[in-house]
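Omission of a single protein chain aside, the complex is shown with its protein chains in their original locations.
Each chain carries a letter (A and B) given by its place in the written order, and its residues are counted from 1.
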Amino acid sequence: MQKQSAGYLFVLPALMVLGMLIAYPIAYTGLLSVTDNAGNFVGLNNFRRILAARATPTAFWNTLWWVFGSIIFQVVLGVLTAVLLNQNFRGRALVRSVTLVPWVVPGIVAATTWAWMLHTEFGIINYMLTAPGVIDRPVGWLTNGNTVMPVMIAINIWKMFPFVAIMVLAGLQSISNDLYEAARIDGASFWEEVWYVMLPQVRSVIVAVTLLLVIWALNHITIIYAITRGGPANRTLITPIQIFRTAFESVQFGQAAALSVMFFAVAIVIVFVYIKTLASNPEESR
Amino acid sequence: MKTLTMKMAIAATASFLAMSAGAWAGEVVWWTPNFNEARARQLVEKFQAANPEVKVKLEITTTDGLPQRILTALQSGAAPDVIDVQHGWVNGYAQNDLVLPLDDVLTQREDYIPAALEYNTWDGKLWGIPYRIETHAIIINRGDFKAAGLDPDNPPTTWDAFTEAAKKLTTNGKSGFAITGGGEVGNTIFRSLPFMWMLGGGIISDDGKQVLVNSPESIKAVTFYTDFFKNGLSPSSTLENDGTANRRLFIAGTVSMYQSGQFDIQSIRQENPNIDIGVIPVPHPEGGKTAAILGGWSFVVPSAAKNPDEAKKLIAFLAEAENQAALTDTFPARISAMDAERFNDPILKVFKEMLPFGRPVPAHPNWVQISQAYFDGIQRILLGDENVKDAMDGAAAEIEGLL
Partner (left out) sequence: MSSKPQTLKRPGLPAWLVILGSVLLVLVCLFPFWWMVLSSVKTLRELYTVPPIWWPDTPTWENYRKVLFESNIPRYFLNSIIISVGSTALALVLAIFASYGFARFNFRGKPLLQSLVLVGQLLPTAAIIVPLFITLRVLGLVNTYWGLILVYMIITLPLSVWMLTSYFKNIPVELDEAAIIDGASRLGCLFRITLPLSLPGLASVMVYAFVTTWNEFIFALCFATDSSVKTLPIGLAEFSTEFNTDWGAVMAASVVMTLPIAILFLSMQRLFVGGLTAGATKG
């Protein structure tokens, strides 16, 4: 890598576009967070009010559950799937295309289809479990306080693991044959090959993809909103949904902005920590 | 060459401007939901024939995400000239200065159902013109009634008799009476709040100053409502069911009674013509009277509208009795319009009878959050997390902070 200011030239167009079009929303949100609905300056009032709301801490903890629960399985399943799809077998192209389906199906349709399949009485899932006697009573997947969040996380995993799979697959496809040869010479078994050759090579891809998943999970609205709207009794309420509802249902843009500011700050910290620990050493990876 | 470039520049600017949102002088942009589309188009033709200098541009909205989309438009200043909104949204817009007062558009105030006008009134002014009203009643499966030994033509009218009937109907895998516990908050407000009103309770007082949700009367009503689930008379999926889900259960034959509006009748007839549909009034407590929330739609004119005067002309036209009767899917907001032929279907009889008992929800700037706090409480009860008193006390504490 050279130290060259030519680097600036390459990144400038993208940064300018982003800068212009993101700076304004940030400024606008900041302004909204300290004004009331009529536009008067109210200091930290909005912050105080939204922090005092009963739903806020609940949403915060739910968000953490949601993010960690989703990501772990999205990454693990995604990587395993990529390894599988990297193999040479008949019909591989077809399986690869099919794998993409969950991610490609529109979020709202996926959500409503799953909600329908999981319905306590009309749902095909309960039917498939009770008919052969696997369970004797239908499970209230979406009505039981203990199962509803895990079910939402499962749907999110189903929706996103294909994305991880194709991203990692692209990385796997770029691995030079030389590396595999070296491993063969050393007599490596398949799983050793995975561990010592494949994974290190796609490390930067996995790190990047995981960061994306974190960001998406932190900003997620569609699936949960479409199925439970954050209920029942706020069991599945996560902060981005709370922000959305505060703004567009309660028409409290000021409070929503205040919550956005706080959430944004927390998210930046998380991302910063992540980058520092995992994506550090840009020098070292070359 | 120069003139050619000039012309091109003018053409480019013109098309650029034409591409941008909004109307030019004399054009009224009207947002109406998809279920109104066909009838709206006919009315637009009629209007334009009578008012050739005004052009109406119809844009069809969907109910999915509609409040968000309207809010975005109003808040950002790029709004149409006339919007169809639900009564309950008008207050929020009025209090945030997002719509214009419409007192000068309203003629023949006495012809309107008072409750409908109350919805749109705030701070002494009228902010929306109602064109459609409806209330809930109870839709029953007459066949199930007869099978259980009940007489569908002599339905139970009191709470106790109603509960008894529901118990009798809960056999053979059927649920006697389905309540809602999920979906949008409005579903459960529409169905449970009237019961509270019948006893003199409520969520907040009509003047918006007092919390009523944990008063003894309210608690009694909430207990009545949630007990249907507690005692197994409402399906086990109640927490995920809204009005539409209950209708589907009714169509599938697993529910014998449920609360809803007249709009369900058409769907039921279409999807399961074998059901003998009956409609009965919502039961009242012993010695009390029934009650209902008045639902429906109104027209508003955004403050940011480009052609407010022409917009008001269009609304005045649509507010004429005959046109209201044509546009509405349920009932018109004007008494004189109710005489139209299409409202004489016998099955609509009970719905009509319930109309006078319809009341607006309290007008409070934080109503949405207040009703959400109440709904969370209901869900806590249905989940089994708290008993009725604790749940309502919790809701009351939250609502106190919002008043």
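Everything below uses one rule, namely that contacts are C-beta pairs under 8 Å (C-beta built on N, C-alpha and C of every residue); 3 or more make two chains touch, one makes a residue touch a chain.
For clarity, every value in this text was computed on a predicted model and none was experimentally measured.
Student: Which one touches the absent chain: B:N51, B:T244 or B:S303?
Tutor: B:T244
Student: Per the definition of touch given earlier, which of A:L44, A:L64 or A:V101 contacts the omitted chain?
Tutor: Touches the omitted chain: A:V101.
Student: From the listed residues B:D64, B:D123 or B:E322, report the one that touches the chain absent from this view.
Tutor: B:D64
Student: Of the listed residues B:E271, B:D309 or B:D345, which contacts the missing chain in the full complex?
Tutor: Final answer for the missing-chain contact: B:E271.
Student: Would you write out the residues of subunit B that touch the absent chain, in ascending order?
Tutor: That gives, for subunit B, the contact residues 16-17, 19-22, 31, 33-35, 59-65, 68-69, 72-73, 75-78, 80, 244, 248-249, 251-254, 263-264, 266-267, 270-272, 329.
Student: Could you please point out the subunit A residues that touch the chain left off the display?
Tutor: Listed in rising order, the touching residues are 1-11, 13-15, 17-18, 21-22, 24-26, 28-29, 81, 83-84, 87-89, 91, 93-110, 112-114, 117, 121-124, 127, 131, 158, 162-163, 166-167, 169-171, 173-178, 180-182, 184-185, 188-190, 193, 201, 204-205, 207-209, 211-212, 215, 218-219, 221-222, 239-240, 243-244, 246-248, 253, 256-257, 260, 263-264, 267-268, 271-272, 275, 282-283, 285-286.
The rule we apply is simple: only the chains that are shown with their structure count from here on.
Student: Please work out the Cα centroid separation of subunit A and subunit B, and write it as a whole number of Å.
Tutor: About 35 Å separates the centre of subunit A from that of subunit B.
Student: Give every residue of subunit A touching subunit B within the complex, in rising order.
Tutor: Contact set of subunit A toward subunit B: 37-38, 52-55, 115, 119-122, 138, 140, 142-143, 145, 228-229, 231-234, 245, 247-253.
Student: Give the list of subunit B residues in touch with subunit A in this complex.
Tutor: So the residues of subunit B touching subunit A come out as 67-68, 71-72, 75, 92, 95-97, 181-184, 235-240, 245, 248-249, 252, 254, 366, 368-369, 372-373, 376, 379-380, 382-383, 385, 394, 398, 401.
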